[in-house]
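Removed: one protein chain of the complex. Kept in place: all other protein chains.
In this document, chain identifiers A, B and C correspond to the written order of the chains, with residue numbering beginning at 1 in each.
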């Protein structure tokens, strides 16, 4: 199966692209996708970063399974709004 | 001595005027002025009203003494701002 | 900027006034005429002030807020005369480096205004009018 991964902010800069299609085996989890991406884009590994995960624009857990055609986004700490 | 009394809102309507000069004996207090005014304008007596007192645009106590030329305002409950 | 006026209040004027390079937050509060109050259909609110003292009290509120919180700039403008449904009777704007202070100061200002600033409002409703705050059982002034 294939999923669409979008990168934003620091991850977009580190991946050097905003979007990638990734081939995965059936039943793969969000976490397994992240492992695969780190092999393809070694610079994605930001030490100590806390990440959230969204599938089809909803927050999910790292162990949720993915399905063909899913849109997956790895969400680094958000910082909208205003200065602290 | 003479003091200038200004009426606003419900007191202005009840006095039928916005301003009056009042003759007082030396050393008269805010409260004594109020008694004198109630004789001159019987309708000023609003049952149960909580009132504040200002002399020369500062809040004062009912027993403060007045001086010649003072501007005195009896302040019914304020209600600026917005609806409750 | 601490002022009473008969003209409609210009929100942008206040926000421009408090905009500050050192500020990360601006909180504003707008009091508006609501079409109902305690079961009455409200037509308009009519505000009257002891203007010199009202402006002095508004400035006092600003000074007190600046002592309590780290704010950059503050503005309070209160309108006088009739204020129609949906129109603003008072606008408060506060800027601060951190949002906490702006929220706290604007909240403080509206509560203080209702306590100490010599401004009164007559509610004009379907069937009569009444000076708010002086009701003793029945509305005092019937049309």
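We take it that a contact is a pair of C-beta atoms (placed from the backbone, for glycine too) under 8 Å apart; a residue touches a chain by one contact, two chains touch by 3 or more.
What you are looking at is a predicted structure, and each value in this text was computed from that prediction instead of being measured.
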Displayed chains contacting the withheld chain: A, B, C
Residue among C:20, C:52 or C:129 that touches the chain left out of view: C:20
Hidden partner interface residues of chain B, rising order: 82-84
Residues from chain A at the interface with the omitted partner, ascending: 6, 8-10, 12-13, 46-49, 54, 57, 59, 73, 75-84
Interface with the undisplayed chain - residues on chain C: 11-12, 15, 19-36, 85-86, 95, 97, 99, 102-103, 106-107, 110
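Everything that follows uses one rule, which is that only the chains that are shown with their structure count from here on.
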Overall pattern in which the protein chains touch one another (line/ring/star/complete/other): line
Inter-centroid spacing, chain B versus chain A (mean Cα positions, whole Å): 71
Computed distance of Cα centres, chain C from chain B, in Å: 24
Averaged-CA centre spacing for the pair chain C and chain A, given as whole angstrom: 48
For chain A, residues contacting two or more additional chains: none
Sites on chain C at which at least two other chains make contact: none
